Structures are given as C-alpha cells and as structure tokens.
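Missing here: one protein chain of the complex. Every other protein chain is in place.
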Amino acid sequence: MNDARAPSIDVSGLPSFAFSHRSPMWWGTLGMMAIEGTVFALTVATYFYLRSHSDTWPMTARPPDLLWGTLNTAIMLLSAVPNHLAKRAGERYDVPGVRLWIIVGLVFGLAFIAVRVMEFAALNVRWDSNAYGSVVWTLLGLHTVHMVTDWADTLVLGVLFFTGPLEGKRFVDVSENSMYWYFVVWTWLPIYLVIYWGARAL
Amino acid sequence: MKPLIVFVVASAMLLAGCEREARRFDTPANNQTASEQAQRASPLQPGASQGGPVRDAFRDKSPYDGNAYAVNQGKQLFRWYNCNGCHSNGGGGIGPPLMDAQWKYGSEPAQIFQTIMQGRPEGMPSFGGHIPEDQVWQIVAYVRSMSGQLRKDVAPSRSDTIYAGPPENARMRLVPQPQTPDQPTPQGAR
Amino acid sequence: MVPPVFGLCLRLVLLAVLALLLASLSDYALAATPIPQAVHDALDAMGPQASHIASLWNVFLAACAAVFLAILAVLLYVLWRTPRADGGDVPDLSSLREAEPGPQRHVTRAVVVSVLALFALVVASVFTDRALARLSLADAVNIEVTAHQWWWTAKYVNGGPSDSFTTANEIHVPVGRPVVVNLHADDVIHSLWVPSLAGKKDLIPGRSTVMQFRADHPGIYRGQCAEFCGYQHALMGLLVIAEPPAQFETWVQGQRQSATEPTDAKALRGKAVFESSSCAMCHAIQGSLASAQHAPDLTHVASRQTLAAGTLPNTPQDLSAWISNPQLHKPGTNMPATPLSKDDLEAIVAYLGGLK
Partner (left out) sequence: MDRPLVEPPARGSDAPRLKDGPPPGSAEARALDETWADPPGFFGWFCPVNHKTIAKRFIVTTLAFFAAGGLLAAVMRAQLSRPENNLVGPDMYNQLFTMHGTTMMFLFAVPVMQTVATYMLPLMLGTRNVAFPRMNAYAYWIFLFGGLMLYIAFFFNTGPDAGWFAYVPLSGPQFAPGKRVDFWAQMITFTEMSALVEAIVIITTIFKFRAPGMTLNRLPLFAWSMLVTSFMVLFAMPAVMLASTALIMDRLIGTHFYNPAEGGDALLWQHLFWFFGHPEVYLIFIPGLGFLSAIIPTFARRPIFGYTAMVLSLIATAFLSFGLWVHHMFATNLPELGKGFFTAVSMLIAIPSAIQIYCWLATLWTGRLNLKTPLLFVLAFFFILVLGGMTGLMLASVPLDLQVHDTYFVVAHLHYVLIGGAVFPLFGAFYYWFPKFSGRMMSEGLGRWSFWLMFIGFNLAFFPMHLLGLHGMPRRVYTYQAGMGWDNLNLASTIGAYTLALGIFLSLVNAIRSARSGEPAPADPWGGGTLEWATASPPATCNFHRVPVVYGRDPVWEPPPPGAPAYVSGLAADSREQLVTTVLDALPDHRISYPTPSPWPFLSAVATTILFVGSIFTPWAIVWGSVIVAVPLVGWFWPTRREAAEHMALEKQP
C-alpha cells in the first residue's frame, strides 16, 4: 500500500466536528457515566446488603425527613428544562441561547446545592452513628460530588461562552455537558428513592 | 533549594513514619535505673496483693507517644485490664473521666505512670508489679490519646465495638488544667 | 521509574545486612514442631469428610490430567509434524477463500468433549457436597471454638452448664462419634483447618459458622489457622486428639475438675507468684484467684502436648524459656516477658507443671 500513484480517499471535505455518538467526546462522557453509574449501583447494593443483615432499619435512627429531599427532586427535574434548551441552542449554534440557558441552569444548580446542605441536616443520623448512617452519608455525598463538579463544569463552559475564544466544537461540549447534567438528574431519582423511602416502606 | 526542601520533607516523613509505624516485639527490660522507691498509694491491687514499694518512672517522657502500634496495644490493655470498669472508655464513672482536661494527679506521662503503678486513694488500684512496666507505658500513651494529647496520625481510631462518640484520633486536643492545690503532688510523680 | 527500584534496593540491602547480623547474633528460638507424629495432610484422610474430598480429588486429578496430557500431545504432534517456515515466506491465505472442514470438525469435537467432561465434574462435585452435608450428627460432641490472635479457646458444652469446661489449643474427640464445632472469632477473621479430618471453615467476627467432622482412627491430627490473621498466623496451631470413647470420657472428667491444689512448697510458692504477678492479669486457672479470659486457660495446662498453640513442646525447660521471653519464640504474641526472679520462675514452672 505504498504505491504513490494509488487512488486515495480525500477527507478534506468532511466536517470538523459532529454531535452525539459521532463525536469521540460523547463516547468518553458515556464511559464516565458508566463508571459513575456503577459506583452508584454498588453503593445502593451495599445499602440493601446492610439492610438485609440488620433486624431493624434504619437501625437506631429516625428515617430522613422528606421535605428537603423531595423539594430537591422537584428542582432537579425542573432543571432538566433549561438544560434541554441549552442543548437545543447548542445544536443550533445559537450563542445567545446557550448563554441564557446555561445561566438559568446554573441558578437551578445553586438552588439544589443549597437545598442539598439542608438534606444532610435532615438525614437524622451521623455517618459514624452506625452502618446505616455511613451508607446514606456516602450515597448522598457521592451524588453531591457529582452535582458540584457538574455545576463547576457548566460554570466554566458558560464563562467560556462569554469570553471566548469560541470554535465549533464548543457547541458539541454544550451538548455533552447537557447529557451529563441529565445523568446527574436521572441518577438522583433511584438514589432519592433509596435514601428517603428505603428507610421507610420498600 | 528544591532538593533541600525535598530532603527536609523526606527526612521529616522518615522520622515520623518510622517512629509511628515501628512494631517493637521484644519486651524492654523493666526500669533498672536506681531510683527511690515509691510507696503504693492504694490498698487495692488486681489479683493477689504484693507487698513492697513500686518503681518510679525512670523518665519524664512517654516512650510511646509517637508510636501508633504501642498506643493501640495500650487501648487493648485498657480493656483487658478492665480500666473500663471504672473509667468506662475514658468517660468516667466510678473513676474520674480521662477524656476531659481535668487531671487530678497530673497529666505528665511520668505522673500518669505513677498513678497507675502506685494507685491512688479513693479506689484507683496499684498496678505496680502486676503489669510489666512496658505495658504501663503503652497504657500511659493511650490514656493521653483520650484527651487528644497525641498526634492525630498516632492516636487510635474506632474499635469494632459499640461506642458512641468520636474515636481518639478525632478528638480535640484539650489543654490540661493545672492541678487543684488541695491535691498535693503524690510522691514519686514529678 | 528509577526511584522505586532504587528505594527498594536500598531497603533490601539494609535488610540483607540486618538479616545476616540477626542470623549470626540472635538466638532465634523457634523450635521444631513439637508433635512430628501429628498427621496434617489433605490426602491422608482419617475421617469420612476428608475421605469424601480425597476421593473427589482423585476424580478431578484423573480427568484434569487426561485433558492436560491430551492437549500437550496435540501440541507436540503439531510441533513434530507441521512444516517449518520463515518470516519471509508468503502467508497461506487459502483459509480466507474456502472453509476448513477438517479443523472445524476437530475443534467442535474437542469443545463437546470438554463440555461433557466439565458437566461430569460439576455433578461429581455436587454429589460430594451432599455427602459432606449428610454426616450423621446423632450423639454428637458439641464444642465452641473461639479463635484469637494467635491461639484457640475450646469450650465443651455437652450436658448442663455445670458440665461444660474450657481448654485451649488442643481438643480431644472420641473416635467414631461426630463432632459439631461452632466457630467464633474474637478479633479478626481466622480459619480452622484440620486437613486430615475435614475441609476448612472461616471464623468471622459478628458471624458464627459450623464445622462437622468425625475421626475414625485414633491419633493426633494437626490443625492450624488458614486465614491470614496477623503476625503469628504461621504459629497458630491446634491439635485434635482422637481417642477411644472410654479414654475420652476419662479425659472429660479430668477437665471438668478445677486445678489440683499444689502440695509441695515450691509449687505453692509458684501459685502465689502466679496470682500476684502479671500472669493472673490475662490467664485463668480454675480454683485459683486467676480468672482472666485474655489468654489460654491453664487449669490443666500440664495435660497438654504443646505450649503457645503448637509452638513449643510442653516441657519444663520450654515452659520457663517461654515465660521468660515469649517474643523470642513467637514475635508479636500478646504475652509480654514477665520479669521474675530465678526462684519465682522455677516456682511457677513447678506449679504449672503440676496442673495435670
């Protein structure tokens, strides 16, 4: 295949970025989500493992208060809206739209991080009280870490959209950032059920 | 400059690390240094009573304040020798609490050593001759860890037991209160 | 990439030097096994459990050896028959064009055979498992074994509370009677393994496990801890002494008694020293002031074969050597060296030597 005169495929006409599964970054993000999803799943499994080994649940503690957690679930679900709009704006190369909806998303983010602090207070147990306390603190802590990091990512991306320099693949970043935001929101639902209802009914 | 810093940091780690992690399996001989004998300050003794005085602390410093393994052994012995019976995990009960800042008979390692060896009036038995002095020093180090007197990376962590409250390595360092004047320094302790 | 090796080499050099010094200077006193006659071999089965497993072993060994040799034979045949070639030779690409029925048939056959063989092995394994579970437990001897770092407590619980008694590091069982051992761990995970009598079972803190076996021949069977449990995992032995039922009963009767009162002055002094020194802080001797539970119960220590969980033979010399410096024989053990005058030491040895 080192025949100089052999015909070749000229790729210079191809686009220089692409959305969704065509983009390598999408696969990278997917990989991250697979890893973190596994961590969440294993922590939930740990929760039920410990629960199955204990006669009383939530051991000596009171179940966590529902108010803040439920409120946060609502906020997070709502935040999917600006998130979706940011994604759409990104895929339309609509810079003002991206700026707007990222800012709205960040506001939602601030809201649910603030409420999250209240959630920890409402767990009614310390991490070092018993194994139940340890696992719910870990579960809530893990999700909080993802919330905060995702919020920070979004912030950086948002700032970049004001300062520049911008190039086409930044719109792909917006799209993937939204995908990750979805991940953080959707994974919360099972975790919410486990933390708040695993200690009650189920 | 940079290599110097590296060297300093490294040797600091070396010293800290090595002392913290050392496991000494050979029981050091008891204090053989000639020192005046201290009288037992308590009629009580574990097991059958022994006559005669007990030894003084042969040093002011605790040999084990920096040794995590020895402190951990001290914690085990604190349970085995039923110190818990009166001091219940340092919280106090029949005996005074050990995790607070109050030190009736002094917070210095040598003073704690003497307290254990001689015993004290009002019920603290005299363990001198019933526990090898090396183990007494281990218990001394552990007792000091109860009120946060030891480094955090040396003090023991939680045990696999039921115990409410923070483990020794999570406790705040309390500044020992000076002894109350009505408690004369027991002879031997300095 | 260099530093770790460098650091390691340095450490190892220091280590080697140190080791040579130690080896030359120190009187390292780990004795040869005190009970050379004790059986400890998984294939030398002395009871139904071990022999079930031993026969399963033979099945597996035969099957696996056959497969292994078959594959080896094919490989050698290939090496012997196939023509040689060189990197320069043009590759044979015919397989890209037409199928290879011959090799396909062989591979398929080999796979089918392997599947069948594996299935047979699974069945054999499951049946052995059932056989192990079906040991008759009628009129069993019940023992509570608790593992500590690094020794064993054995409590015989047949009959009422008054009949139960505690011993350490050595259990006697009657030949032909099933034994049910309830296993507990006092500190970390241990595992009880008596190869000639049964497979091993873990002792896990917070859980309790059971081990059932029967000894069909009188003899001494060596067991030991099989799960890494710290510094002296290597020297955590347990003796199982299988003896005829009558003999076993007399042993039980003896163990139920509290310690024999010493008669001669030396032993009496030994008892006094034992009770008033650090010995009594950890050990128990029924019928004396010593009642602590943090070390082996010494009520009938003289009737045992070994000291320190199979570390030393139970002779007066070894006993006094052990008491005067346990760390020399079993580095890391929880027993400290007790400073005793020569007379006191001899007295204690005399006293303990009398506790048949």
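Lettered A, B and C in written order, each chain numbered from 1.
The rule is short, and it goes like this: contacts are C-beta pairs under 8 Å (C-beta built on N, C-alpha and C of every residue); 3 or more make two chains touch, one makes a residue touch a chain.
If you're wondering where the values come from, they're calculated on a predicted model, not measured in any experiment.
Asks: Taking the whole complex into account, name the chains on display that the unshown chain touches.
Replies: Counted over the whole complex, the chain not pictured touches A, B, C.
Asks: Of A:R62, A:K169 or A:R200, which sits in contact with the chain we cannot see?
Replies: Here the residue in touch with the unshown chain is A:K169.
Asks: Looking at B:A68, B:A110 or B:M124, which makes contact with the chain not pictured?
Replies: Answer from the full complex: B:A68 touches the omitted chain.
Asks: Can you work out which residue in A:L66, A:M118, A:A131 or A:M179 touches the chain that's missing from view?
Replies: Final answer for the missing-chain contact: A:A131.
Asks: Could you please point out the subunit C residues that touch the chain left off the display?
Replies: 1-5, 7-12, 15, 19, 22-23, 26, 28, 30-33, 36, 40-43, 50, 52-53, 56-57, 60, 64-65, 67-68, 71-72, 74-75, 78-79, 81-93, 95-96, 100, 102-104, 106-107, 110-111, 114-115, 118, 121-122, 124-126, 128-129, 132-133, 149, 187-189, 191, 193, 195, 198-202, 204-210, 222, 224-235, 331-332
Asks: Residues of subunit B in contact with the chain that isn't shown?
Replies: 13-14, 17-18, 20-23, 25, 68-69, 71-72, 152-154, 156-162, 166-167, 169-170
Asks: May I ask you to list the residues on subunit A that touch the chain which is not drawn?
Replies: Given the touch definition above, subunit A has residues 1-4, 6-19, 21-24, 27-28, 31-32, 34-36, 38-39, 42-43, 46, 49-50, 53-54, 59, 93, 95, 127-135, 137-138, 152, 156, 160, 164-169, 171 touching the missing chain.
The rule we apply is simple: only the chains that are shown with their structure count from here on.
Asks: Starting from the mean Cα coordinates of subunit A and subunit B, work out the distance between those two points in Å.
Replies: 50
Asks: CA centre of subunit B versus CA centre of subunit C: separation in Å?
Replies: Result: the chain centres lie 37 Å from each other.
Asks: Just curious, how far off is subunit C from subunit A if you go by their C-alpha centres, in Å?
Replies: 51
Asks: Touching subunit B in the complex: which residues of subunit C?
Replies: Touch residues, subunit C against subunit B: 205, 231, 272, 275-278, 280-282, 289-290, 292, 294, 325, 327-328, 331-332, 334, 336-339.
Asks: Give the list of subunit B residues in touch with subunit C in this complex.
Replies: Those in contact with subunit C are residues 23, 25-27, 29-30, 45-50, 76, 80-81, 129-132, 134-135, 160.
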